[in-house]
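What follows is a set of notes on a single structure, which appears directly below.
In this view, the complex is presented without one of its protein chains, the others remaining in place.
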Amino acid sequence: MANANETSNHTNVDTGHPTKATYFAVAMLLVVLTAIEVGIFYIESLGHGIIPILAILSGAKFALVVMFYMHLRYDAKLLTWLFLAGFFLAITVVFALLGLFHFFI
Amino acid sequence: MAQAELAHGGHEEHQTTTGLSHKKLLMWAFLGSDCMFFGSLIATYLVYKNRSLGGPLPEDVFDILTTSTSTFVLLMSSMSMVLAYSALTRGNMNGFRIWLLSTCIMGATFLGFQVFEFNEFVNHEVHFECSHLEDLTKFERTFADRCDGTVDEVFIEHAGLTPRTNLFGTTFFVLTGFHGGHVTLGVIWLLAMFFYSLRKGGITPAKHEEVDLAALYWHFVDIVWIIIFTVIYLFGVFPGF
Partner (left out) sequence: MTTLGIPIPKRPIHPTGVWDWLTTIDHKKIGVLYGVTAFFLFLTGGVEALWMRVQLMGPEADFVTPEVYNQLFTMHATTMIFLGVMPMGAAFFNFLIPLQIGARDVAFPRLNAFSYWTFLAGALILKFSWFMGGAPNAGWFGYAPITGIEYNPGNGIDFWILSLQVLGIASLAAALNFIVTIINMRAPGMSLMRMPLFTWMSFVTAFLLILAFPVITVALIELMFDRFYGTNFFVTSAGANPLLWQHLFWVFGHPEVYILILPAMGIVSEILPTFSKKPLFGYPVIVLSGVVIGFMGWMVWAHHMFTVGLGPVANSVFAVTTMAIAIPTGVKIFSWIGTMWGGSISFKTPMMFAIGFIALFIIGGLSGVMHSSAASDAQQQDTYFIVAHIHYVLFGGAIFAIFGGIYYWFPKMTGKFLGEKLGQLNFWLMFIGMNVTFFPMHFLGLDGMPRRVYTYSEGMGWDYWNLVATVGSVVLALGVLVFLHNFFKTLISGEEAPGDPWDGRTLEWSIPSPPPHYNFVQIPTVSDIDDWWHRKREDDSSLAPVAGSSEDEHDIHLPDPSYWPLVTAVGLFIGAYGLLYTLNIGTFTGFPLFAIVGGSITLVGITAWSLEPVNEPDSDH
């Protein structure tokens, strides 16, 4: 798999797959993060502070799945860009629409 | 667009310019496109948040513990999917089939939870005791004046949530319904792979990419749910959001 992306992609496409232990560790992390999310949810003293915390936690879960289970971390960068183009555009459009509908103020 | 990576062109011995397979590129471009699809649905949901003219509202119907359980099931199905793929690449066909089937079962379980949840919402009942009016939700309070003074009277009335009830019902059911539709397609795809793998030569370690594509789709459905769980469920019940 010596390809054009080698310069920007230090790990080789086929041999770089993580082990079963890695997959399992990721799964445990996902479960723990979800548990923390649900747990935090019941702490009323946090007030609005809960929003950034939950956003960061679910962002971390999202990133874990994309990087390890969808193995973007080990694949060609081009695939990451293809996906992120849609992902970031979607995020931007969502926030722009929320702003236009006075969701924040 | 990754001009930098692409600009060098490919080697002659490769079938494709970048050395990546056509199908994998297609899948990732499609997933990028699907982000816009769910983005638009989520935007619709959020734009209409707190704009329903009547109940029931998220705090009336959501049961975070139930949904946490179904979220857990879906996360675990992602793990079993990745283990299936890993077994396949190592030539362990039986391991592959077992993990694949368990992914299907967990996917179906998730769908079962969704059916259960939708059913609960449609049959939702407003239920409170007239002696304890302080903990009522906004929607429940609209019924409070029906308590005519008799002590310990229990008030029960059917107030289901359907896609036609209010803006929350409309946006919630359509968003989660389309996610459920994606999961259903995924289950069908994975089941087809499972049965195909029983045929001799149907799925072999050499054809691992076919499974990889289905797995990518499956994990994508999972990450969409990660966002839905936080933004719609957790934020949904959070007061003042």
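Read from first to last, the chains carry the letters A and B; within each, the first residue is number 1.
The rule we apply is simple: a contact is a pair of C-beta atoms (placed from the backbone, for glycine too) under 8 Å apart; a residue touches a chain by one contact, two chains touch by 3 or more.
Just so it is clear, the model here is predicted, and its values are computed rather than measured.
J.: Among B:36, B:64 or B:147, which residue is in contact with the omitted chain in the full complex?
T.: Residue touching the chain left out of view: B:36.
J.: Please pick, from B:95, B:163 or B:205, the residue that touches the omitted chain in the full complex.
T.: B:163
J.: In the full complex, which of B:48, B:72 or B:143 touches the chain missing from this view?
T.: For the chain that is not drawn, the touching residue is B:48.
J.: Under the stated touch rule, tell me which residues of chain A contact the chain that is not displayed.
T.: Listed in rising order, the touching residues are 78, 85-86, 89, 92-93, 97, 100-101.
J.: Could you list which residues of chain B touch the chain missing from the display?
T.: For chain B, the residues touching the absent chain are 1, 3, 6-12, 16-18, 20, 22, 25-26, 29-30, 32-34, 36-37, 39-41, 44, 47-48, 51-53, 163-164, 166-167, 169-171, 173-174, 178, 192.
One rule holds for everything that comes next: only the chains that are shown with their structure count from here on.
J.: State, to the nearest whole Å, the distance from the C-alpha centre of chain A to the C-alpha centre of chain B.
T.: 16
J.: With touch defined as at the start, can you tell me which chain B residues reach chain A in the complex?
T.: 1-2, 4-6, 8-11, 14, 17-20, 24-25, 28-29, 31-36, 38-40, 42-43, 46-47, 49, 64-65, 68, 71-72, 75-76, 78-79, 81-83, 86, 89, 215-216, 219-220, 222-223, 226-227, 229-231, 234-235, 237-238, 240-241
J.: Please give the residue numbers of chain A that touch chain B in the complex, ascending.
T.: Contact set of chain A toward chain B: 1-5, 8, 17, 20, 23-24, 26-27, 30-31, 34, 37-38, 41, 48, 50-51, 54-55, 57-58, 61-62, 65-66, 68-70, 76-79, 81-87, 89-91, 93-94, 97-98, 101, 103.
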